[in-house]
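Heads up, one of the protein chains got dropped from this complex, but the rest are sitting where they should.
On to chain A.
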């Protein structure tokens, strides 16, 4: 096996692992949607059409607490702005044609971005992006249906520790970059800013604010090349 092929397979394997750990969370969303007053069909439509977890959970949260559907949709959009930021970083790396962008854009989420941005080449970035994005799309929608249909009888992904898996996956992706002092500083600052904001802002805002830390760091830290 060539070195390239070896690397590709390892990215595919890792992507499927993240896809599995994340995708089954669709069951939590499905159960929440159905218990929050949505029909099974509406819950499934959300996963198919919106397909970005934080936005979906927030939307259902607004509806369940008696808010009107429009404010639910607006909250979902506010959280969706995070994906715009991801797209900025992904665009030069994935180098899609305008036509390819149309369909691929739907797959831009936390996990597919994370599995792509740390790659060295466009080929490996695309491998990480698609294998993660597509595997999550398939499983997320399948498990949304199962969760909406069966309610909470499916069991909680937390019982299998899957809520810890995703954090660990993100840390593993970040790890090689933490050897650099500057990145360590940016990372801890971003984490601290996010945690400080969690109690006082809408879900999704803390991670957006961390994007602000990247902005500040880019402006202030001029020396070195930062890679």
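Just so we're on the same page, contacts are C-beta pairs under 8 Å (C-beta built on N, C-alpha and C of every residue); 3 or more make two chains touch, one makes a residue touch a chain; residues count from 1.
Everything that follows uses one rule, which is that contacts and distances are computed from a predicted model.
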Worksheet item: Looking only at the UniProt record of the hidden chain, which name from "AzlD domain-containing protein", "Xanthine dehydrogenase family protein molybdopterin-binding subunit", "Ferredoxin" or "Multisubunit Na+/H+ antiporter MnhB subunit" is the right one?
Response: "AzlD domain-containing protein"
Worksheet item: Hey, which chain A residues sit against the chain that's not shown?
Response: 10, 13-14, 17-18, 21, 38, 42, 45-46, 48-52, 55, 59, 63, 68-70, 72-73, 76-77, 80-81, 83-92, 94-96, 98, 101-102, 104-106, 108, 110, 113-114, 117-118, 158-175, 177, 183, 186-195, 198-200, 203, 206-207, 209-211, 213-215, 217-219, 221-222, 226-227
